[in-house]
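As structure tokens, the structure follows; a few thoughts come after it.
Removed from the display is one protein chain of the complex; every other protein chain stays in position.
As written, the chains take the letters A, B and C, and residue 1 is the first residue of each chain.
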Amino acid sequence: MDAIFQLLQNSGAPMPEWLALALAILLPIVIVMGLFLTVFAFLTWVERKALGRIQNRRGPNRVGPVGLFQPVADGLKLLIKEDIVPGAADRVVHFLAPVLVVVPAFLVLTVVPVAKGFVPVDLNIGVLFALAVSTASVLAVFMAGWASRNKFSLLGAMRGVAQVVSYEVPMVLAAVVVLMAAGTLSSIGIVEAQRGWCGWFVCKPWGLVAFVIFQTCAMAEVARTPFDLPEAESEIVAGYHTEYSGFKFALFQMGEYVAAITMGGVTVTLFLGGYLGPGCDLPRIGWLVSAGWFFAKLGLVVVINIWARGTWPRVRVDQLLAFAWKVLLPLSLINIPAMALWYFLPNRLIGWIASAALLAVALVGLTRLNAGRAFEKRSYRFIS
Amino acid sequence: MNGFPGKGLLEGLAVTAKNFIGSYFDDNRKERLFTYQYPEERMPLPENSRTFPFLVYDGTPDQLRCTACKVCETECPPQCIYIVRDSDPNGKPLQRPKVFDIDISVCMQCGICAEVCPFDAIKMDCDFERSQHGRFEELVAHLPSLLKSNDYYHHIKPTEADRVDATRKRVKKPSPAAAAPAPTPGPAVAAVLSPTPLKPMSPPADILTEDEKRAWLKGYQSILGTGPIVWPLTTKKIATTPQPPTPAPAAAAVATPPASSLAGGEPWHDSGLDLAKRMELAKDRSLADRLMAAMAQLDCQACGYDCRGYANALAAGVTRDVTLCAPGEDETKNTLETLLKEAGKL
Amino acid sequence: MSVPLGYYLTLGAVLFAIGLCGALTRKNAIAVLMSIEIMFNAAILNFVVFWHYLHNGALTGQVFALFAVAVAAAESAIGLALVIAVYRHYRSVNVDDMRTLKG
Partner (left out) sequence: MNIAFYILAAVTLLGAALAVSLRNLVHCLLALVLFFVGVAGHFFLLRADFLGAVQILIYIGAVAVLILFAIMLTRNVSGTEGGGNSLGGAWWFGAGITAALAALATAAVRRSSLAATLSSPVTEQGIVKTMGRLLVTDWVVPLEIMAVLLTAALIGAVVVALEEDRKS
């Protein structure tokens, strides 16, 4: 945004200072919103097609050439649908909740570097801001659940809040490891720190573990299967957005999917070297190639999400929370010394092996610890 | 914990990946993509899949098999069939329906009408695309739309149609429609209408031992698959009390007119006559004869007997239920009631 | 930065006043805690304001504010735990009911 502002200033165009500022602010917003809304629409289509193919059936292929207009059709349908507000609902909070679900999802986008030199706002506390804002969606979830005055949605909201709060801690700790390695909080700085051959943080042992933890927590934060407890259809109707219909429901869906994409964006920035790729430093078309790299990696992360959604069953509430506090948290805590080992040992190879060894021990130890009693074979007695 | 942690998760991923990639390679519906794109491709329906009933006609649509005996109307569980008998210009009722409506929004496609129809007139179709815009009038199927040819029946249900035609040919029964316009005198109609000779419904009283009964039953079941079997529609009617004349051997009664009737035969036994003319013919006859005259003379066995058997049963007090003559409807019921009251039986 | 220091200080003062007034007049223990949170934030805002205007290079203002935020969070956690414990005993969080000092 500042770059555009300078650009406008010294471009000599007859423009008053405040208009240049306004333009500098509006331009990135329009680009980011437009870009990520189309990615959102495309994502819903990809998800339904992929889930279909996984379950041996064709995905949507009626609306548009290969079902490509399906998101448009969904959106239109939800627009036309009647917007019912339950009688006992608390009107103000009921109306505000969907808005507040979408706001954090888009706010996180301000710090995700889409291409080389293309980041909406280059905050020097980028990643911290992204993590802080992504936790703000907790309140919106609660407002939705509480406002619709219905037991199931309140139950869903409480589950959602508990889940997000308990998965936020390992997530921040997993991000801490990367920040230590990159030495800065600004997202551009982190991406630049991953240059060089196999420079991505994922290639490091502690980076891989942190990537797995961050990706699990991101899935839990956004309540996607296998962690979609808050809106588990089979158990509590549709969780906190039971009482929403029409466009408010569309906002909820959009909020969830865009949050999934932005979390994917943050994961790519932190672990997969945002826009870095073989051709990203070319003189003129470098930024285009880097954008291509970014969206390819984003696609990879989103595909993993969809793949997990198509495969794994839903997790029980207590397992969900136990997994967060008993496995992810200790693992991410041990990850920090592992990173230190890698960082401070003189020879990188030894450091690599040392941290890998420590993490392997930690992993096996934790799983052994949490394995719980193996169920012995049940014996039956026939009382004659 | 066998294997490294998360092994199960990865195996799950492998399965879905195999499915996902596999579905792009062989989508000839052998093993992966089994969806039928409905309007374009249609799944072949199994032969005896049934939806709504239809009326069969041989040759031209007005040679329909249905004689408007209303058995199906009575037996239809949700009562969604409505029949009005046709009558020729001077008011004489004919053996064909003028109005035959089936409300397919009520019909539960149970197939009982096809089962109980004595004349194989109504069979179950397999055409399910019957949705309409309206919910009331459009969903009532009237006679013209119900009529479908026998070859259509052969087309949709070959084996069943062949079996039905085989039994019909064995009975050498010309289609009743041909007989209806020229009402033949009474006994001839009875002879024509009675289908194949039947085994008695209940085992003869003198079989005592269990296995003898089972042997009889096995014998009885052997004929189940051969011809149109008339089910004992309501079990309570078959009383096996041995008083003469036992109504059970309905077949015997039908085959040879019982000796007990007077020498004058049964001039009233003609479904072409209306009730008044029939009662007039049987005016000074015995109670059984007058009761029989009140019947609809169709020998349709809706009551479990034929007209003579039911009259005898009423006269002998074997049964006191006067509502069994389905085709006769209320007029028969009332006359039976008055006659039995006069005779002090009811 | 044309906003004079005075504006910020008055803003902090007014916020503090609102928090204090809330703490004094509210009947519900949790509402009191919320008002205390407002007072905390007003104070932290003042720290940052002073740091921003008179920092001449040192970051002490911000560090102090950071510690204040941590203490405020800890305090609210303890306060709410107490309120829940009291609720279990008195079955109500009305401030007026908590008169007796029974153990």
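Things worth noting here:
Everything below uses one rule, namely that a contact is a pair of C-beta atoms (placed from the backbone, for glycine too) under 8 Å apart; a residue touches a chain by one contact, two chains touch by 3 or more.
Values in this document were obtained by computation on a predicted structure and should not be read as measured data.
Remark: the absent chain touches shown chains A, C in the intact complex. When the whole complex is considered, the residue among A:36, A:106, A:129 or A:307 that touches the unshown chain is A:129.
Touching the missing chain, out of A:7, A:85 or A:139, is residue A:139. Residue-level contact of chain C with the missing chain is found at 1-11, 13-22, 24-28, 30-31, 33-35, 37-38, 41, 44-45, 48-49, 51-56, 59, 62-63, 65-67, 69-78, 80-85, 87-88, 93-96.
Contact between chain A and the unshown chain involves residues 90, 92-93, 96, 123-125, 128-129, 131-133, 135-136, 138-139, 142-143, 146, 149, 154, 158, 161, 165, 168, 183-185.
What we mean here is this: only the chains that are shown with their structure count from here on.
Here the CA centre of chain A is 66 Å from the CA centre of chain B. Centres computed as Cα averages put chain A at a distance of 33 Å from chain C. Our note on geometry: chain B versus chain C, Cα centroid distance of 87 Å, whole angstroms. Taken residue by residue, chain B touches two or more other chains at no position, since every residue touches fewer. Annotation for chain A: no residues touch 2 or more other chains. Partner chain B is touched in their complex by these residues of chain A: 50, 53-58, 307-308, 310-312, 363-364, 367-368, 371, 374.
Taken in their complex, chain B has these residues touching chain A: 1, 5, 9, 12-13, 15-17, 19-20, 23-24, 32-35.
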